[in-house]
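Apart from one protein chain that is not included, each protein chain of the complex appears where it belongs.
Chain lettering (A and B) follows the sequence in which the chains are written, and residue indices restart at 1 in each chain.
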Amino acid sequence: MGTPAEHLHDPHLQHHFSDRRQQLEAFKLGMWIFLGTEVLLFSGLFCAYAVYRASHPEVFIYAHRFLDKTMGGVNTLVLIFSSFTMAWAVRAAQIGAQRALRRLLGITLACGFVFLGIKGVEYQHKWKEGLLWGTRYVPQEHAAPAQTDHEAAAELGAPAAPVVPRNVHLFFGIYFVMTGLHGLHVIAGMAVLAWLLLRARRGDFGASYFTPVDLGGLYWHLVDLIWIYLFPLLYLIH
Amino acid sequence: MTSADAASSDHSGALAHVVPWRLLAGVWATLVFLTVVTVAITWVDLGRLNLVAALLIATIKASLVLLYFMHLRWDRPFNAVIFVATLCFAALFITLALLDTTTYQPDLIPGYAPAIKP
Partner (left out) sequence: MTDAITTPAPAASGNALAGANYLNQERGLRSWLFTLDHKRIGMMYLVSILTSFLLGGIFALLVRTELLTPTKTIMDAKTYNQMFTLHGAVMIFLFIIPGIPAALGNFVLPLMLGARDVAFPRLNLASYYCWVGGAVLALVSMILGSVDTGWTFYTPYSTTTDTAVISMVLGVFVLGFSSILTGLNFIVTIHKLRPEGMGWFGMPLFVWSLYGTAIIQVLATPVLGITLLLLALEKAVGIGIFDPALGGDPVLFQHFFWFYSHPAVYIMILPAMGIISETVSTFSRKHIFGYRFIAYSSIAIAVISFLVWGHHMFVSGQSNLLGVIFSFLTFMVAIPSAIKVFNWTATMYKGSIWLAAPMIYTLSFLFLFGIGGLTGLFLGSLATDVHLHDTYFVVAHFHYVMFGGTVIAFLAGLHYWWPKMLGRMYNQRWANIAAGLVFVGFNTTFFVQFVMGAKGMPRRYYNYLPEFMPYHVASTIGSYILAVGFFIAAGVLLHSLFRGKPAPANPWGSATLEWQTTSPPPTENFAVTPEVGDPYDVERFQYDASIDGYVVTRGPLAAAAR
């Protein structure tokens, strides 16, 4: 057990831990376990994706073309950049660079808004076009937009127009649940970032106490990690 | 000086390793590059290997985020063990479910099922 003197002088040391290092390691361990549970939560959705893509590849190949690769790519770059600023913010907290910390947290939060904004545009487009799940799906009359050059070239050699597969809505059901759940996690991460920003403004963080920034950062990176897999699996199907 | 810094005056040594800025920037640049590669590779027709390539690049990107942004490179190894373990269990789940569904596809009655509620 830590000496009573240590406990008295250090407001950040909780009474059941013996020293700050043990406490920090315990918090990090706890956070990694929590991130593990999030991975397993999404694993169910990746399983559904794998199962339906394996048994109905034609649905995925047909339907994914309705997704805008550019928007998806931009969102990927936005999240990667926000991970960079977040890791940088943790560093700033650790060296006591208060202004940098506030700015970097702010930029990371702003990236979250950009991400949600782009997703909002994508969702709105799909809602308008009827590219939705289950019985809400409206069969598309016009061809899928934004076919890349090589697909168009290949099609010149194709004998007839591509056949529209049945149950196209399966793709959109999976798309909306995966990106929707991911989006909810982005919102939760942004709430954490906002709270960290408020506390950083109050001067709560510095070289001797940066745990919340560290742990909040880990959560934000997880949100990025999931998107790193969602992007190619949903947008870049060949 | 903030209250947090004031309390640190009686602590010797940093509580944890601080990542150098250049390293963070370098990792970020690599991630951007790999993202470009991910998109560019869809222009090349590798058949079924396209999926493998996409997942492989995604895994490299994820590893960079995990090791450097999320600090696993310098953390206690058990944290990494936890994460890898969750991936293994997720892989177990997906593999067996996938194996089952693909194996029984030929047994399914051709045509599609009627609606449950008319």
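Just so we're on the same page, a contact is a pair of C-beta atoms (placed from the backbone, for glycine too) under 8 Å apart; a residue touches a chain by one contact, two chains touch by 3 or more.
Keep in mind that what you see is a predicted model, and the values were worked out from it rather than measured.
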item	value
Which of B:33, B:74 or B:104 contacts the chain that the document leaves out	B:104
Residues in subunit B touching the chain absent from view	78, 85-86, 89, 92-93, 96-97, 99-101, 103-104, 107, 112-117
Missing-chain contacts mapped onto subunit A	1, 4, 15-17, 22, 25-26, 29-30, 33-34, 36-45, 47-48, 51-52, 56, 59, 133-136, 166-167, 169-170, 173-174, 176-177, 181
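Here is the rule we use: only the chains that are shown with their structure count from here on.
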item	value
Whole-Å gap separating subunit A and subunit B, where each centre is the average of the chain's CA atoms	11
Interfacial residue positions of subunit A with respect to subunit B in the complex	9-12, 20-21, 24-25, 28-29, 32-33, 35-37, 39-40, 43-44, 46-47, 50-51, 54-55, 69, 73, 76-77, 80-81, 83-84, 86-88, 90-91, 94-96, 98, 148, 150, 166, 203-210, 214, 217-218, 221, 224-225, 228-229, 231-233, 236-238
In the complex, subunit B residues that touch subunit A	2-5, 7-8, 10-11, 14-16, 18-19, 21, 24-25, 27-28, 31-32, 35, 38-39, 42-43, 45-46, 50-51, 54-55, 57-58, 61-62, 65-66, 68-71, 75-76, 78-79, 82-83, 85-87, 89-90, 93-94, 97-98, 101-102, 105, 112
